[in-house]
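Let me give you the structure first, and then I'll get to my questions.
Missing here is one protein chain; the remaining ones are kept as they sit in the complex.
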Amino acid sequence: MTAPLLEIEDLAVRFDTEDGPVEAVDGLGLRLAPGEILGLVGESGSGKSVTAYAVLGLVRPPGRVLRGSIRFEGRDLLALPEAELRRVRGAGIGMVWQSPRTALNPVLTVGHQIARLLRHHRGLPPRAARERAVEMLRLVGIPEPERRARQYAHQLSGGMCQRVMIAMALATQPRLLLADEPTTGLDVLVAARIMELLKDLGRRTGAAILLITHDLGTVAESCDRVAVMHAGQLVETAPVRTLFRDPVHPYTRALVAAIPRVDREVALEPIPGAVPSLLHAPPGCRYAARCALATGRCRQERPALLPIAPDHQVACFAAEPVA
Amino acid sequence: MEAAADIAEAAPPARGARFWRRLRRNRLSFAALWVLAAIALAALLAPWVAPFDPNLPDPEAPLAPPGWRHLLGTDLYGRDQLSRIIHAGRVNLLIAGGATLGALVLGAVLGAVAGYRGGWLDQVVMRATDSIMAFPAFVLAMGITAAIGNSLLNVAIAIGVTQVPSYVRLVRGEMLRVREMEYAEAARTVGNPDRRIVLVHLLPNCIPPLIVQATLAMGYAILTLAALSYLGLGIRPPQSEWGQMTAEGASEIVTGAWWLFLFPGLAIVVTVLAFNLLGDALRDLLDPRMRGL
Partner (left out) sequence: MGFGGFLLRRLALTVPTLFGVTVVGFLLAYMLPGNPALVKAGPFATPDFVAEVERQMGLDQPLPVQYLRYLGALLQGDLGLSSSTGRPVLADFAQRLPATLELTLAALLIAIGIGVPLGVLSAIHRDTLLDHAGRVLSVAGVAMPSFWTGLLLIYVFFYLLDLAPAPLGRLAPGLQPPAAVTGLYVVDSALAGDWPALRSALQHLALPAATLGIAVMAPVARMVRATMLETLQSDFVKAAWGAGLPPRRVIYGDALRNALIPVVTILGVVFGFLMAGNAVVESVFAWPGIGNYAVTSLMTKDAGPIQSFVLFVALMYVVVNLAVDLLYGLIDPRIRLG
């Protein structure tokens, strides 16, 4: 196995809310090989976006990283001073944000927004940066890139804004791309094309992608490996085929069963209950309250993430080989 | 951080308890509440709280600086200033409160009717509202007192008129929202009388922002009243009011009697500050939509 590009170990992020502390991410571990596409899946509130913020060092009060390490190309990002971290952001790690419309600055032209990254991170002179920005826009499939570069976000469609975001994230040729729900708010066809583009550009530039989504369907089509998060904890991780063919954790099973198919148009309320409040998180498995298989032990003790097959790990007592 | 917000909303404790806890946590606003209570109580019980008769001159101590006998000093005639300020506070709170309450009731009714009926009535009310809002409030109040004279009632009317538009807009906006909502539609088809729909659905939505608005308006009302009186357009002797007392004190500045302009003005600052702090805190607690405006 090659040295991982990104390796997260025992990451915990806490938010101090008015009603008490909330552990939005609790003991998360992830590995991402160079060029790999990993899907990080979970319902909203499961802590997957917070994980991305932590990787970028953008967890701000009332949130803070409690413990853990995030190694990127061998360096622990959590231990880096802010100035060096800034060099990693943008240059080493690019981010595609959730809502492309609001993630673009409304008073700067999109061309300028790409060009300034090139000037800052790659030291390109203004003119070259501008030209490279136009090139990037062409690369992500925007027609008339010269004209579009001079326009503002509000003059572009949602899909086009997302293409701009991708161009921005990839302009500095990062080794890792974080994509946080890159297709929310886009219609199905546009979303499919954006995913295709991401995958294609990832392969071409050799960048690894951490794809954060609540939609297992998207993951099935584009990822190599999948990690499933529930209530701030990782419950299962496996290669994408294994996960779909043989999901082990009850939560993953419920998610897989709930994927809308052609023969079943409406996705019904798939999983009983909601993501539990993490305000007074129970000591045991956080899925226990929603789980049909839960036993007394599940409510008392927290299952560890253990391998059940090569490259397939599950955190569930029911999956543990009987000792 | 959307995730944190989601999580925080997952388990809300009882509303009233939470409200009190959060108000108390904001110590400054909680202090403001106590200050206001103290001021209101002092005004209410003025004859018993004030150390002296506010109009009784102390012949031995004209223009006495603050000291043990007269805590805030005396004026040219030897009247105790602390007692005068306490008594004057009655006028300040009465007029500001009256103006605010009157404007609130009138504005809320106009706004509700305009928003519910719509049509020409709505047009007339809104155009009138716009016209009043086209004037800077204080300048309009000045013009009105000049036009109708400055009895206590007239000054209250002048201040109230400048406040009415904000309540009209607030309630009308809420009314339009409620009217759009399905449950109002449903209630109407079931055959509820109009008035009940308004009361049942509109009031709970309107009351929090109205309370916020009125609290902040009290501060403005006191400032407006004080400035009018300072200019001689508001309360005049023998009635006392903090702005008018400051004006009297201003003429003693050249004699060095600083306490005469300082303390009545300070009374204004403290009271207005308390209303503003409380209003801001209430806004944050009751009406997250208005936060930061």
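Order of writing sets the labels: A and B. Residues in every chain begin at 1.
Definition applied: contacts are C-beta pairs under 8 Å (C-beta built on N, C-alpha and C of every residue); 3 or more make two chains touch, one makes a residue touch a chain.
Note that this is a predicted model, so its numbers are computed, not measured.
When the whole complex is considered, the residue among A:56, A:128, A:190 or A:318 that touches the unshown chain is A:56.
Residue B:232 is the one among B:62, B:204 or B:232 that touches the chain not shown.
Note on the undisplayed chain: of the listed residues A:8, A:65, A:117 or A:211, the one touching it is A:117. Between the chain not shown and the residues A:103, A:259 or A:294, the one that touches is A:103.
From the set B:26, B:205 or B:276, the residue in touch with the chain omitted from the display is B:276, counting the whole complex. Where chain A meets the omitted chain, the residues involved are 56, 58, 85-91, 94-95, 97-99, 102-108, 116-117, 120-121, 152, 154-155, 165, 168. Residue positions on chain B in contact with the hidden chain: 127-128, 130-132, 134-140, 142-144, 146-149, 219, 223, 226-227, 230-233, 243, 246-247, 249-250, 253-254, 256, 258, 261-262, 265, 268-269, 272-273, 276-277, 280, 292-293, in rising order.
Everything below uses one rule, namely that only the chains that are shown with their structure count from here on.
Taking each chain's centre as the mean of its C-alpha atoms, chain A lies 50 Å from chain B.
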